[in-house]
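Take this structure first; my questions come after.
With one protein chain held back, the other chains of the complex are shown just where they sit.
Coming up: chain A.
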Amino acid sequence: MVAHGDSSSSEKKLGNGLNDLPTFNAENLQQNMKTIHYSRTFMSIIGGVVAGIFGFTGLKGFVLYFLVMAFTSIGLMAKAKFSVHSYFDSWNRVLLDGLFGGLMSFVLFWTFAYDIVHIF
C-alpha cells in the first residue's frame, strides 16, 4: 500500500475504556454528511420547480416541500441499506440535517418557476 502523508486519512475519536465513547472514522462521516447535503439541496430545487409549475400558492407548496423531503429521507435510508449506524452516528443526522437550509432554496425556485410559467 502507498504510504499516506501526515494528514491522516482516518482521524479517530477515541475513548477510554471506562466512558466507552463510540469510535468512528470522522472523515468518512463528513463525507457522508456532504453526500446527503448534496442530495437534499438538489431535491429542494427540483421540488421548488415542480411546485411552481403546478401553480401552488401558499400552504400547498410547503406541504409539497415536506413531502419531497420525506421521500428523500426514505431514499437516503434505503441508500444506507437501513443500517444507519454503520454510516452515521445518529438517526437525526440522516433525517433532519439540511431540512431548513433546503427550505430557502425551495422557496427561491418555487417563486422563480411560478413567475416563469404563470406570470410571464
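By our rule, a residue touches a chain if its C-beta (ideal position, glycine included) is under 8 Å from a C-beta of that chain, and two chains touch if they have at least 3 such contacts; residues count from 1.
Keep in mind that, in the parts below, contacts and distances are computed from a predicted model.
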Protein name (UniProt record) of the chain left out of view, among "Membrane magnesium transporter", "FAD-dependent oxidoreductase domain-containing protein 2", "Ubiquitin-related modifier 1 homolog" or "Calcineurin B-like protein 1": "Membrane magnesium transporter"
Residue ranges of chain A at the interface with the undisplayed chain: 1-6, 8, 10, 12, 23-26, 28-29, 31-32, 34-36, 38-39, 42-43, 46-47, 49-50, 53-55, 68, 71-72, 75-76, 78-80, 86-89, 113, 116-118
